[in-house]
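Shown next, in C-alpha cells, is the structure this report addresses.
Every protein chain except one is present and positioned as in the full complex.
Labels for the chains are A, B and C, by order of writing; each one numbers its residues from 1.
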Amino acid sequence: MSVSRRDFLRGLIGGLILGGAATALGLYVAAPEWFRRRFVEKPVTEVERVPARPLKIGLQFMTRGGGAPWGDPTFKGAMLAVEEINAAGGILGRRIEPVIKDETSPDETVREYKAMIGEGIEFYVGLISSSNTPAVAPVAEEAGIISFFVDGCTDILFEKTVPDPKFSFRITNIQSADGVTAALGAIKFFNLMEKDKVRIAHIHPDYAYGRNAHAHMQIVFEKVLGRDRVEVVEEFWPGLFRVTDFGPFITKMMAGRTDIVATSLWAMDFINFYKQALAYGLFKVAKVVSTISHGIAPHLVESDYPEGFVAGVHANYYFLYPEHESYPLNKIFVENYRKRWGEYPTNGSEGAYTAVYLYKAAVERAYGALGRWPEADELIKFIEGASIYGPAGILTIRARRPNKHQGYKNAIVGISKVDPRYGFNILANPLRIPIERITVPEGWEGREDPTMAYNWIRETWREGELPV
Amino acid sequence: MVRREIGNNIRSIVIVAVIAGLLYPVISSIMPGWEVMLTYGIILAIAALGFNLLFNYTGLLSFGHAAFVGLGAYAVGLSVKYIGLRILEVQVLIGVLLSALLALIVGFIAVRYRGIFFAILMLVTAQILWGFYVKFYHITGGTDGIRIPRPTLFFIYDTTGLGYHAFNMVYHYYALLWFTVLAIIMWYIVNSPFGYTLRVIKDAETRAVALGVNVNRYRLLALVISAIYAGIAGALYAPINRLVTPDLAYWTLSGKIVFMSILGGTMYFLGPIIGALTYVYLETIAQRITIHWYLILGITIIAIMFFMPRGLLGLTELEGFKKMARLFSALRLQFKF
Amino acid sequence: MSLDTLARYILDTFFFASLISLIVSGLNIIYGVMRIVNLAHASLFTLGAYTVAWITANYIVKIFGSNLILLLVLPLTIAVIVTVLVSLVMVTPLLRYSYGKGDAFQLIVTFALLIIFEELFQIVWGRMPLAANDAFFAMGTVNLFGSPYPLYKVFVIIVAFLIILALWLLTYRTYLGLLLRATSMDSEMVQALGANVIRLIVVAIITASLLAGLGGALYVPTASVALGLSLDVLIVAFVGLVIGGLGSFIGSLIGALIVSIFRTLSIYFFPELELVILFTVALIVLIFKPEGIGGGKGW
Partner (left out) sequence: MLKAEGLHVSISGVEILRGVTLTVARGTIVCLLGRNGAGKTTTIKTIMGFYKPVKGRVTIDNMELTSKSVHERVKYGVSYAPEDLRIFPWLTVEENIKLAAKLAGRNVDEAIEIALGVFPEIRGFLKRQGFYLSGGEKRMVAIARALAQNPKYMLLDELLEGLAPIVVERLSKALREIASKGVGILIAESNVMLAKRIVDEAYIIERGEIIYSGSIDKALETENIARILGVKIKP
C-alpha cells in the first residue's frame, strides 16, 4: 500500500497518545502509593526489625446480593478485630490497613484477589463461598500470601485442590462436619432412632456446598438409622440465589408425604424457602433440619421462623454459646460487636474476628523467636498446629494431612425457638458435639471421593449406633 | 463510506503487539499486579476481533459470543478433567473444532436472520450452554467450575514448576504470540476478496444477491471464523485464570465483548483490540476509585454511545490530532528521521 | 398426582405467568412503538419490588399496623408512582434519544442502563436483601382440596388478570389502542398521518413502566428482593418474549404462560434441566417461527 508509511505514523502517534493517556490515568490512581513506597518510605532492610509501613490486610466477602446476610456480618467481624488491634497500637506497632474487595463468582473473585496482591497486601482474610476457596487457594499458594479463609469450608479444598498447603488456612469447621452435625441433631431431637421408616426430601443449593451437605447428611442417616429405614422422596437442586419461587418444590415435597426436609439452603434462599413453606403449610406435615439456618445475622432470623426445627449454625458458633457467664471471652466479644455494629455476631463474624487475632498471635510469637518481623514462609510454622482461644472456644489449626491447615473447633446444633428477650428466633437447647468424633482424624488414609469424611464414616462408624 | 485509515494496517498490529510486550515488564516493576490485566486484555482482544468480524464487516450483532468463549474454555477444562490432556495447543485445537461445529449448527439457522433476531438467537445459544454448565454438576462441576493445572506449551515446555510471576510472564508472551498471529490473519481476512464481499453484503444486501453472491453462505463462514477466534480466546483464557466457570458463557461476558469493541471503535480494525486493552484497565481503575464501579461503567457506556460513537480510535480523526500528525510528519521530513 | 397437588401446580403456574406477563407485555408495548428491546425494563420490576419491601417494613407496618387493605393498597400505589417517576426521569429520555438509532445502539445503551440501575439500588437500599411478607401472611390461606394454599398468590393472579383485561380493552376498544396498534405496524406512516409519535412513545414507556412496577410490587410479598433480581427476571421474561413474539399483545400472554408451564413441568420432571428446557423451547420457536407464536401482526 502506498500510503502505508503515513498510516504507520498515524497509527504510531495514535498508539502513543492513547497509551500515554492510559498510563497517566493509571499513574494518577496508583502513583501516590507507588511514590510513597519508592521515595518516602525507606526500603525495608535487614536492620529494620519491624517495617514502618502499615500492614495491609485484604478483606473479601460477599457483601452484596443474596449472600449478603452471610458475608456482611463476617466482614464486620474482621473489621472489628482490625479496629480493636489498631486502637491498641497495631501489631508490633504496625497499623493495619484494610484493602476491601467484593467476593462474587469464582472467576471475578480470583481476579479481585490478584488485584489485592497487586495492592501489596501482606495477609488476607476472606471468602464465604465454597466455590471460591478452591479457586483462590491455588493462587494464594503461588503468590505466597498468607490467606485465612473464614468460610467456604468444602472438604475438597485441603483434600484435593491443595492437599499440601503452605499459605492458605481455613478457620471455619470443615464442611463435612456441617452435614454430619445437622443429621445427628435431627436424629437426636426428632427421636428418629425410634421410627420404623423415615421419608426424607433433600433441597440444597446446586454447588459444592449443597452437594457436600447432601452427601454427609445422607451417609449419617443411612449409617445411624440403617439403610433400609431411610427413604429419599425427592432431591432438589435450585441454583444458588437463582430461585425465588419455591412453590413448585414445596408442592412436590408435600405430594411425596415427606417426614424430614433436609436442607442446606442459606441466606436469601433459606428465607424465601421457609416463608413460602410456612404459607403452604409444609411445616405442619414435615420437620425440617437445616445445616445453616441460623448462620445469618441473628436478628434477621425473624420471629416468624417456624419453631422446633433443627437449626444449624454451620457446625460452628452461636452468639449465646459458650454461655457468657462461664466463658467471658464470648461475652466481651458479643458486647463489643454489638457496640460497634448494633447487632449480634454470627459464626462468620466470630471466624473472621478470630482469624485476624490468630495472625496477630502468630506474628508476635514469631517475633519473639526471630527477633524481627517474620517473612510469610517463616510465619507458617507459627500458625501450623497452633491453638487460640476465640469467642467460640478453642480453635486448633491442623498441621498434618489429611486436611492440613484446617481449623477445628467443637460443633453445635440446636432447636429453633422464638425468644421474647431478643424478639427474634434463636438457637436453643444447644447440642455440643466434640469435633474429633465427627471428623477424619489426623493421619487417616482413605479414599477422598466424594470426601474423606464420607468414606471415614462409611468405613468406621458402626451401623445403627449414635456416635455421640 | 469514509475510509478509516487509522488503525487499519498491518503494521499497527505489530506496533500494538510490541507495545504490549514491552509494557509488561515496565508495568510489573512500577505497578505490580497490574501487568496481569495486560494478558487478560490481549486474550479478550482476540475474542473481540472475532466479534467485530461479524459486527462491523458482516453487519450482524452477536449478543452471545460468550457461547464460543465458554466452549473454548470448557474444551480445556474437560480435556484436563477427563483425559488429563495438558498440551495447550491440542486443547486450543479442540476448542476451535467445537466452536466451529457449534457455529455451523447455530449458524445454519441464525444467518437467515438479522438485527435483533440474530442477536437473540446467539444470546439464547449462549444461555443454553450456560445452563448446561451450571446444571450438569457431575460433568462440569456446576458453578464451582473446573480447575486448570499449569499447561504444557509448545508440546514440550512444561510450566508446572514455574513460580507465580514467572508463569504469568511466560504466559503473557505466549498469549501475545497467539494474538499477533491471529490479528494478522484477521487483517488478511477482512482485506481479502472475502472480506470485501462481506462488506458489500452488509451495505447493500440486495446488490450482493443480484451479483449472484450466496449471502447466507458468506455469513455462515464469517460466523464460523468469528466463533473460532472466540473459541481460541476462551481456551487461552483458561490457564491464566486457573479456573473455568459458567461465567465464561454468561451473557454478561457477551455484553463485555460488545462493549470492548464499541469502546475501541468498531469501524476500525484496531478498535476491538484497543477497546479490550483499555477495558480491562478501566474496570480495574474504576474498581479502585469506588465500590460502585458498575455505575461508572454504565455511564461510560452511555456517554460513549451518544458522544463518541466511533469509540476511542474515533478521537484520532479529530482536527487537533490530525494537525499534530501533520506536524510530526513535517518534523520527520525536516530532520529525516 | 393427587388433586390438591395438581391444583397447586396449576395455581403456581398461573402465579408465575401473571408476573411474567406483566413484564413481557411492557417490553412488548415499548418494542411495538419504538422497535427497542429495552433490557433495562426488568430493573423497573426490581424497583417496584424494592419500594414495596422498604416502605412496608419501615413505614406502613409501623404507622398503620397490619390493616390488610392498607397493607395491600398503599405500598402498591406508592411503588407504582415511584416507578413511573423514575422511569420518566431516567428511562424515558434515554429511550427517546435512542429511538431509531439501530439495534446495536439500543441494546448496548439499555444494557448500560440496567447496570446503572443495579448500582443505584445498592446505593439506596444497601446490599442486604429486603423482604416484606406482611401482606402475604395477613391474607392467610385458602383450603385447596384439603391442603392450604396462600390466598395472596390467588390475589396476584386475579389482579394480573384484571390488568391484562384492562390492557386488552385499551388496545382493542379505544382510539389510543388503535393508534398504538397502528404505530406498532408502521410508526412512520402514523407520523405522516399526523400523530405525534414522540408523545406516543412517552405514553407507551410510562404504561410499560407502570406494568413492570406493579409486577415487582405484587411479587415482593411472596419472596425477598436482592441485587441481581433484574437479571434473573429479564432472562425469563426474554424467553417469554421470544416465544410469544416480539411486539405482540397476545404473544405476551402466550409467552408468559408457556414459560411458566415449562418451568413448572421441568421442576416436576427434570429439575436439573429447568433453564436448558426454557431456552431450548425458545430456540425451537425461533427456528420454526422466528416472529414468535403471536408475533408479526403488530400489537
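To be clear about the criterion, a contact is a pair of C-beta atoms (placed from the backbone, for glycine too) under 8 Å apart; a residue touches a chain by one contact, two chains touch by 3 or more.
What you are looking at is a predicted structure, and each value in this text was computed from that prediction instead of being measured.
Within the full complex, the chain left out of the display is in contact with C. In the complete complex, the hidden chain is touched by one of C:10, C:89, C:165 or C:189, namely C:189. Considering the whole complex, the residue from C:70, C:179, C:203 or C:261 that touches the absent chain is C:179. Along chain C, the points of touch with the absent chain fall at residues 175, 178-179, 181-182, 185-186, 188-197, 297-298.
The criterion applied here is as follows: only the chains that are shown with their structure count from here on.
If touching chains are joined by edges, the resulting network of the protein chains shown connects every chain directly with every other.
Of all residues in chain B, those that touch two or more other chains are 134-135. Multi-chain contact residues, meaning those touching two or more other chains, occur in chain A at positions 237.
For chain B in complex with chain A, the residues that touch the partner chain are 5-9, 11-12, 15-16, 19, 23, 30-34, 36, 40, 134-135, 137, 142-145, 147, 163-164, 167, 241-243, 245, 247-248, 270, 274, 278, 281, 284-285, 287-289, 291, 312-313, 316, 321, 324-325, 328-329, 332. Across the complex, chain B meets chain C through its residues 55, 61, 63, 109, 112-113, 115-117, 119-121, 123-125, 127-128, 130-132, 134-136, 251, 255, 258-259, 262, 292, 294-295, 297-299, 301-302, 305-306, 309.
Every residue of chain C that touches chain B in the complex is listed here, in rising order: 37, 94, 97, 103-105, 107-109, 111-116, 118-120, 122-123, 235, 238-239, 242, 246, 272-276, 278-280, 282-283, 286-287, 290.
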